[in-house]
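Of the protein chains in this complex, one is absent; all others appear in place.
Our next item is chain A:
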């Protein structure tokens, strides 16, 4: 719980605007921005005029990778909203550039802002008036009550368990250190540096693996890979257009693929989705064969989710059955389109092959069933039905940030072991690791450690 560190957050609504703004506030705001911003003119940000937009790029200082082209502005305390130094980064909209820039800022030492924290600071620093304070309070106390939180909790349940496991391993190392310090006269084995080194390396590996789910976790960074398939004229383009309309997606071309396959990035209820549209495949009737060739096969194999469309006004064809056999092993949603027309399709055969779950009837013409599709999709993601390569994902930037800090602390601990520093110094790094992980699970340091010591070591007069 800090009250004057540097905080950052996305200031625009996520994933839905043409421009995204990331705001940084606090003593280190300008320093942090300087570390990742390269202006076109080559000048440092702080040399530029206050309150003037500066054109340039956000560059990852570690990899030199250009993240996005941006306009950056800085404002000096106290003439800002929070009465602290503020930097605002204007980048391209859409969830991905915004999140990547925010992640970079957090990596540079800012902390993810709490709900309402900018306003809270504005108030505490005397910027906004009394009447607004009530609203701030409401915002803070309403933080945990959003409907979406429930679904998120389910997802985070598995993450919490994983983090809790890692924390327990650190706890054991800590308890060994503490026992050898506080009960050095007792009949317990002295903890060796080798033991600590081995233990901490194992823990570090687990944390890095978990962190990788955040780095490469497909859902967060690239979006959920989704492929729409179905016979011609089944309504694939209409579906795509309907979804696009809802989410104002950006259409991009994928380099190295034919124009037949385009990828859309969209955002459904906060979940970034990469929709690979096979609607472009029109030249051949034999979709199965077409999918088997070129890049399309790769896309199909890579897909986390398949949306298979059927025309309910027509009979089921051999082709449909072949597709169904093919997607049996995949996570799939079956969309039965054209419910506005006379119903001819025999659904029992579909149920035989794919089961009754996740079969949704829609009419793109009459715009019914779309919200059901969205709900099902969100459900499948958050209940873990759709598993990406790594089941446990770190999707939350705050969590990722905490995990990164935990890894850094543990690395410092390992360095201390290698330098053969005394136990009490190593302990400081281990304790920090433990605390940072606790920020993910919401646990704070309490009597856990002491409980662990007494439960596992025979000590006392």
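Quick notes on this one:
Heads up, the rule we're going with is that contacts are C-beta pairs under 8 Å (C-beta built on N, C-alpha and C of every residue); 3 or more make two chains touch, one makes a residue touch a chain; residues count from 1.
The criterion applied here is as follows: contacts and distances are computed from a predicted model.
Look at the chain that isn't drawn here: its UniProt entry, checked against "Branched-chain amino acid transport system substrate-binding protein", "Cation:proton antiporter", "YciI family protein" or "tRNA uridine 5-carboxymethylaminomethyl modification enzyme MnmG", names it "tRNA uridine 5-carboxymethylaminomethyl modification enzyme MnmG". Looking at A:124, A:242 or A:321, the residue that reaches the missing chain in the full complex is A:124. Across the entire complex, the residue among A:19, A:53, A:66 or A:181 in touch with the chain not shown is A:181.
Which of A:31, A:69 or A:114 touches the hidden chain is settled by the complete complex: it is A:114.
Considering the full assembly, A:4 is the residue among A:4, A:198 or A:325 that touches the omitted chain.
Although one chain is not displayed, its contacts with chain A can still be listed: residues 1-5, 114, 116-117, 120, 123-124, 130, 133-134, 136-138, 140-141, 143-144, 178, 180-187, 419-425, 427-428, 445-446, 449-450, 453-454, 458-461.
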